[in-house]
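Mind looking over this structure? Questions follow.
All protein chains but one are shown in place.
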Amino acid sequence: MAQAEPTPGSGSATGTIYDLGYQAYEGPRRGRGYALWSLYVLSVRNAFGIGRGALPKAMAFTLLLFAHALAIVQLILGAVLPVDEFEFVTPEDYYGLIQFILVLFVAAIASDLVGNDRRTNTLSLYFSRPIERDDYALAKIAALCSSLLALTVLPQLLMFAGNALGASDGLDWVRDNADELPRIVASGALLCLAFGSLGILIASYAERRAFAMISVIAIFLVSFTVVGVVVSEIDNEQMRWAIFFSPLHVVDGSTQYIFDSLPEIHADSRRGEPSDQVAWADFPGYVWPIATFAFAVVASALVVRRYRGSV
Amino acid sequence: MASEAARVEVQNVSRWYGDVVAVNDISFTLEPGITGLLGPNGAGKSTLLHMISGFLRPSVGVISVLGATAWRNPEMFRRVGLVPERESVYSFLGARAFAEASARLHGLPDPEDAARRAIARVELEDAQDRAMGGYSKGMRQRAKIAAALVHDPEVLVLDEPFNGTDPRQRLQLMEMLRRMAAEGCTILFSSHILEEVERLAENVLVIVNGRLAASGDFRQIRRLMTDRPHTFELRTSDNRALAAALVGLPHVSAVELTDSRLDVRTTDFGAFTAAIAAAVRDSGVTLQQLRPADESLESVFSYLVGS
Partner (left out) sequence: MTLTLLSLTAHQLLGRRRAILIALLALIPVGVALLIRFAGDTGDGPAYETATDTIVGFVFLLLLPIGALVFGTSALGSEVEDGTVVYLLAHPIARWRVVVVKAVVASAATILLTAPAALLTAVIILGGFDEESLWWAATVATVVGSVVYSTLFVGLSTVTSRALIIGLIYVFVWEAFITNLFSGTRWVSVREYVEGTANALTPVESVTGKLDGQEAAIASVVVVAASLIVGTWFLTRFEIGERA
């Protein structure tokens, strides 16, 4: 195919462009959806360090292990102790107990997912490909959210399966507790959506990876602590609105509502556990899952906006 | 074995990262004067310079600088200056403050004066008090060199020192380095640009794929490689006639006539230079010019890289 052709239309015959046989790709293209899917899969793999060095793997799997630790303890106890209905951890409290680990995972992975592309300037490369800016933002959020499922719904299911096996009559146990399954999935999914999109949002605003990580942790934990202290120390009806500033409280409320286990309000609710504080705020229970979902929607919208505006 | 005079001595040094060999069994010594370390990107130049500056441990072999092992020996920087390749600088300092900080870290008795002299040497007085964050590449490069010079080192190691400098600055820096060399400083600099090495270095170390491919005076290196074709450019009163005569010689592999010139390729440098005079005389033409077309480092280099 290689043959010399003089450039057409040039007056002087000194300049020549040679056809060296480079060809454009003429075959079928799989389009935007496939590109989006590829980016999503790549991001999920990145989250767990698959295809990367030993350190990212070690980080992700350490946190994964910690997130499973309570479920594993419950399994061991359930297997060793011949007590039916023995619950070291209850499913509705599981996410609350591991929330620090979840926040840490969100911080580490979110800063990795969006920070690396920014730091290595691959972001502009992505945007010069058939990936729309919105796709990029949504793929990253989806990747973090679904990675989070491995730390939330997975240990819960593991615990469910273990409890069933440990019960004297497994089938009976499953029949009695079958309603837990949709609750585990629904509450876990809501949590992942809210945490994932908030994490990506915060990380997308930080210039450096380290700072992104710290910011995610600081915002989740500081809001949690501020709201906790303010609600318990200040006797004021209006303080119940403060709870909406703490994603950890709101998500906890959502989980408790879905498991139908919001605590009763009593005199010391205000100074009690986060779940008690949520109950004290005395909003109709369905407010919490809606608020959780609203966090996810608003945060995702802001992330999309963020990437429309910058390279 | 270590000779007392050698300022830098590299003995059978190798360095590998995992199973990638970056530097492979290199030995050489450096005396006062300017030595250019030449090689394509990824040849192992930086790794070698980092080892000489004591920032990398040789996997095998010994490097001594001014008589002491380089690895884990920060004391050697009393007499050694280093200009690293990376462009990053303390962006909040000006060049003078940077040089002065360097002088203080060296514990010099009069850091202000040392900094002033170093800045003057690299001719950066105009910008010396502006923060380096706003410097051009060439200015940063000169600021880094100034900081490395404050203590008048006996050995100066520079990693790609001319990156980002404009031609005038380059000439000025080269002049400065020549002066330092004349005062007895041992200077080793790396570059992948032949013209720089050719113009500045008395000695060359050519490193290709982690191995020392050649060392010494580059013209000498060139002559040593007799098995490689050389090209001569000739201008004569009758190029065509001489071409006819030369084609018959056994060591001439190609003859090319251009408008005003005759290019002759030979496989034997010595035999050709011996035979050319007779060939000119016998064919009755007048020789106006005879010069080797590729007596430049570039050809040596591309030959080595290609092999």
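To keep things simple, chains are lettered A and B as they appear, and every chain counts its residues starting from 1.
The rule we apply is simple: contacts are C-beta pairs under 8 Å (C-beta built on N, C-alpha and C of every residue); 3 or more make two chains touch, one makes a residue touch a chain.
Just so we're clear, the structure is a prediction, and the values are computed from it rather than from any experiment.
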{"item": "Sole residue of A:L123, A:A189, A:I217 or A:L262 that reaches the chain not shown, by the stated touch rule", "value": "A:I217"}
{"item": "Contact partner of the left-out chain, one of B:R78, B:K137, B:R240 or B:R281", "value": "B:R78"}
{"item": "Positions on subunit B contacted by the hidden chain, ascending", "value": "17-18, 20, 22, 46-47, 50, 53, 55-57, 72, 74-78, 80-82, 84, 86, 88-90, 92-93, 101-102, 104-107, 147-148"}
{"item": "Positions on subunit A where the hidden chain makes contact", "value": "55, 59, 62-63, 66, 100-101, 103-104, 107-108, 208, 210-211, 213-214, 217-218, 221-222, 225-226, 228-230, 232-236"}
